[in-house]
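Every protein chain except one is present and positioned as in the full complex.
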Amino acid sequence: MQNELNIMERIAEAAKSITTGVDATDIEHWVTIYIMGKGYQVPADLTILTAIEFAGYRFIRGCGCRQGFCGACTTIYRKKGEYRLQTAMACQSRVEDGMYLVQIPFVPAEKASYDVGKENFAASVFLKYYPEIAKCVSCNTCTKACPQDLQVMDYIQAAIRGDFEAVAEASFDCIQCGLCAMRCPAEIVQYHIAQLGRRMYGRYGSPIPEHLKKRLAEIEEGKFSKELDVITSASRKELEKLYAERVREAN
Amino acid sequence: MIDILLVSSENEEFLEKISELSGETITLCDQCGTCSGGCPMVAEMDITPSQMMRMTQLGQREILETKAMWLCASCYTCTVRCPRGLDVSKVAEALRQIKLRQAIDYIDIKKIPEDEINILPQIALVSGFRKFTG
Partner (left out) sequence: MKIPYYPGCTLKTTAANFEQSTLASAKILGIDLIELPKWNCCGTVFSLAADDLIHHVAPIRNLIRVQEMNDNGVIEDEKRLVTLCSMCFNTLKRANLFVKENPDDLKTINDFMNLEEDYQGDVEVVHLFEILKNMGFDKISEKVKKPLKGLKVAPYYGCMLTRPKETGIDDPEEPTIQTDLLKALGADTVDSPYMKVCCGSYQTVNDKDAVARLARDILTHAQNEGAESICTSCPLCAFNLDNRQKEIKEKDPEFEGIPVFYFTQLMALAFGVEDEFYGFDLNYINPTPLLIKKDLLKN
């Protein structure tokens, strides 16, 4: 039974057949990539992540959703013949011939502890927890490092002048991969500032949806109390039955 | 008793470094004291701007342990009054940079009290961090 296999063995199984149904001899296009300095031949149409697994590595850190959303598979690489160090998410970028790469599974940045409910809705909240943002020199290195193409410098500047809405909007797609913080000469941790900005904006800045307000009022008034009582007092068997017989679109 | 000060090649190197970093010909200073007279922060300083120039001319590295260069407010009063056209504020900046570029900050940005952060204008923090941290 599947549950008896050790979790690591299951991952190893899953990582094996990435080019399912295709034999190595059938692959026409190969490229050479260098993982931490060691060279490997990999099929040209793989992502960095799957290419590293093809080369025989097993990810136990630095790999998550494989869909470009969790920010775990941060990669720094250099293309052949170029001097620039570039950034990417390994699960979203294809390999290129001569790619020289390394994974950064973790960024040890410090996050401040705060309670948004107790803070002033003003620029001073950023300066209180992250005074280093006043050291920003507008060099734009963070923007250049961002694998999501976000305007990072712009939202840090917006934070310095207390424009919470701009911080929230510009940083919305941030996956907290940490590359901006790693390269910043002023030692700012941009994504933590963005998170504080979004939380503050959500609490104090953005309008409260009317339908949510209405629904909350209905719940307080007890409109759904009867149905909630039915479910909370049901047994496990009754719940399983309710779940199995629930109305679904596919039915 | 006469104190004799020997200027070694290390001293000359230090003077060279500060001259380069500030872009000023520090040996031009004739110790007239005008800068010290106009400096708004001189009452708080351990050495005066003129003394700062003199110690730099003699290449004395001990100047890096003085407080005067950190108390400079970059008001440029010395700059506009120096009869020899020297920019003393640039010399103070060069001395600060020697320390800051070794990652030795003058203030700890995390130690600013919360009630101050709530009222200080951004320009105070931006300029303060610019001058006091690397």
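To keep things simple, chains are lettered A and B as they appear, and every chain counts its residues starting from 1.
Simple rule for what comes next: contacts are C-beta pairs under 8 Å (C-beta built on N, C-alpha and C of every residue); 3 or more make two chains touch, one makes a residue touch a chain.
Just so it is clear, the structure is predicted and the values come from calculations on it, not from any experiment.
Interface note: of A:A123, A:A145, A:A181 or A:A194, the residue touching the hidden chain in the full complex is A:A123.
Checked against the full complex, the one of B:N11, B:Q60 or B:S127 touching the unshown chain is B:S127. Summarising the interface, subunit A meets the missing chain with residues 122-124, 136-140, 143-144, 153-154, 157, 160-163, 185.
Although one chain is hidden here, its contacts on subunit B can still be listed: residues 20-23, 40-41, 43-44, 71, 73-77, 79-80, 87, 89-90, 93-94, 97, 106-107, 112, 116, 119-132.
In the analysis below, only the chains that are shown with their structure count from here on.
The residues of subunit B lying in touch with subunit A in their complex are 109-110, 112, 114, 117-120, 122, 125-126, 128-130, 133.
In the complex of the two chains, the subunit A residues touching subunit B come out as 120, 122-124, 127-128, 131-132, 134-135, 160-161.
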